[in-house]
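Note that one protein chain of the assembly has been removed; the remaining protein chains are unaltered in position.
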Amino acid sequence: MRTEPQPGSMSGSTNVTTELKSPRSIVWARRRASLADFWRLYRRQRAGMVGLAILVVITLLTVLAPWYTDESELNAANAPGGRMESPSTEFWFGTDQIGRPILTMVIWGARVSLQVGLVAAVLAVTLGTVIGMAAAHFGGWISWALMRLTDWFIVLPSLVLAIALVIALGPSKLTIIIAIALTSWAGTARLVRAQTMAIEGRPYLERARALGAGNWHQMTRHVLPNLMPLVLASATLQVSSAILAEASLSFLGLGDPSAFSWGGILERAFDAGAISAGAWWYMLPPGLAILLVVLAFTLCGRAMEVVLNPRLRGNQ
Amino acid sequence: MGNLSTTPPSVSPSGGAGGGDDAGYSAGTTPPGGVHRSAARRELWRFLAGRVSGAVVSMLLVLLSAFFIFRVIGGDPVRAVGGDSPMTPEQRAEIEERLGLNEPLRVQFWEYVKDVFTLDWGQSYVSSAQVTDLMWDRLPNTLLLTGTALILAAGLGVWIGARAGWRQGSTFEKTQVGISLTLWSAPTFWLGMIVIIVFSVRLDLFPVNGMRSARGGDQDFLPDLLDVAHHLVLPACTMAAVIYAQYVLIMRSSILEERGNDYLTVAKAKGLRDDVVRRRHAVPNALLPTVTLIALQFGAIFNGALLTETIFSWPGLGLLFYQAIKIPDIPLLQVLFIFFAGTTILANMLADIIYRFLDPRVRRSA
């Protein structure tokens, strides 16, 4: 059984210039065309473009952080400022109770928050996709059992479950990722199941089955590619909720205390008495950062959905 | 899409809501044409049986998992009962025995199963009161907070969402969608902190903590009502702000879906005014999926309640849960967990059934 080349490898390995196209390269050419099509439609979504722009800027700021900030300032022993200084030209967003610049904390916090959000979302969506596809494809008691499991996860108060999981596994970045992924895959599974059933009803899949295609072949060659756009849109939206979830868990004191995630900074601010001290500079930047990133991912995800569902496009 | 804070604001309302697809039967596969009445009725009963049995199975799973989830937390309830002074091994053993923690897990599970069937949920480790009493004590407080927030958010959200959807592409729509998405993107606890700083610390308009003022004592009804209402304003508004978005967005999408339908064109062709068409025809039909989704997202409301109650120290079930998990007070956690999940299961089941009975399209096809 062959495995499908990963989408990432397509532009490099498949030879675009060959005139004599193998069936496979035809498939890829078609997919590339639909990707271009997708981008053309996506570009028209103003909100989606704004979201994308925000994400690009934030990603750049995060990746380039070591070149324009000094991470060692986050070490309590090296804190450059005084206690809870209000914003100044030296410290744009002031300092915390140890003298660390809030701005540096927020910039480095982006790494943790984005990392947790992205990884958790990818995990959740992968899990949801696999289970959803399996439930749709196999039918019978497997489907029944998987859907019961899915329903169970959907009705569970997810924050409650995530808190329990984090406490059980001990607080760390990894734990939080697992807890978030485990509590948020179910929605995707439901969505994927419905979509898979629709796709499997299509004639070409019946033909493939008639030609003796195995389960794996059907799934990876026919169903998954058709699901991909939906899954991607779902993943994008999932990132925003994962970032919010990470913030909530960190704020409840379940985060990794040595890492400055945005939720963790807010927890520190709260503990340090920032509300009483009126230290708005301690609370506003991390909160706004969360808001901005979550909003950006949401805008992108929604724009993708609109592109994928012509009915939602309206008469523009 | 279930997730931690609230449902991500997906554009399409087709997240399985009222889609009624489930194992054992499939609403998607409508029977072939020329259905007899009896066949339709059989179909209906199958549907009901499927839904109810699904809920029952989910509930059994919840009952089962409630036992295990909180035992893996691995906290030290003995320490919580024993206090912050050091304990001798004898003390420890004595408390373990009192809490039944010295029994093997098998025996504890058996006890749990027996208790579940006799509806005896046990005593809280910490306060040694019946956990159900603790829960019923706090339930009205949670209902007050979530109910107020829900009515505020859903009422305003549906209203705004309907207008936004009706006028797709207008500045009004864009602004309203923008506002909703921004509110949705704000972390609940952060919004709470900001609200506290502005309205309590700076403006000194509202109290920040709890439900009644400490000095109140036993008050007459009216002052008590005012006191509670005064305390309610900030948490209810914070919670409403966070869950508000989903109602706007869902209602907006539902209206969008309705707009394409023939009956609206017919209604317009009859010469009815635009807003009358919207109010009399589009909104009632669009409300259906919206109401269903509201029921489906019951779980998300508990998440909001947990965070809001924690930040405002509102003495409800969310705060009770948060306090219990720090210990961990296993019997209390179990009963709260079962209550949260059970309510959601029930709400989902009812929503599905009601949807089936009310939706003209589903009725038509059956």
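Going by the order they are written in, the chains are A and B; count residues from 1 in each one.
One rule holds for everything that comes next: a contact is a pair of C-beta atoms (placed from the backbone, for glycine too) under 8 Å apart; a residue touches a chain by one contact, two chains touch by 3 or more.
By our rule, contacts and distances are computed from a predicted model.
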Among "ABC transporter substrate-binding protein", "Methylated-DNA--protein-cysteine methyltransferase", "Dihydroorotase" or "NADH-quinone oxidoreductase subunit M", the UniProt name of the subunit that does not appear here: "ABC transporter substrate-binding protein"
Touch criterion as defined above, residue of A:I275, A:I290 or A:M304 at the omitted chain: A:I275
Per the touch definition above, residue among B:M59, B:V116, B:L144 or B:A351 touching the missing chain: B:L144
Contact residue for the chain not shown (choose from B:A186, B:L319 or B:A351): B:L319
Touch residues of subunit B, complete complex, unshown partner: 74-76, 79-91, 94, 125-129, 134, 140-141, 143-144, 147-148, 151-152, 155, 167-172, 196, 200-201, 204-210, 213-230, 232-233, 273, 275, 279, 310, 312-313, 315, 319-320, 323
Residues of subunit A (touch criterion as defined above) contacting the omitted chain: 75-79, 83-84, 97-99, 167, 170-172, 253, 255-258, 267-268, 270-279, 314-316
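Here, only the chains that are shown with their structure count from here on.
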Centre distance in Å when subunit A and subunit B are each reduced to the mean of their C-alpha atoms: 24
Of all residues in subunit A, those that touch subunit B in their complex: 47, 135, 143-144, 147-148, 151-164, 167-168, 180, 183-184, 186-188, 190-191, 193-194, 197, 234, 237-238, 240-242, 244-245, 247-249, 251-252, 263, 266, 270, 275-276, 278, 280, 283-284, 286-287, 290-292, 294-295, 298-299, 301-302, 305-306, 309, 311-312, 314, 316
Parts of subunit B lying in touch with subunit A, wherever the complex brings them together: 1-12, 15-16, 19, 21-24, 28, 54, 57-58, 61-62, 65, 69-70, 72-75, 168-169, 178, 181-182, 184-190, 193-194, 196-197, 201-202, 253, 256-257, 260, 299-300, 302-303, 306-307, 310, 321-322, 325, 328, 333, 336-337, 340-341, 344-345, 348
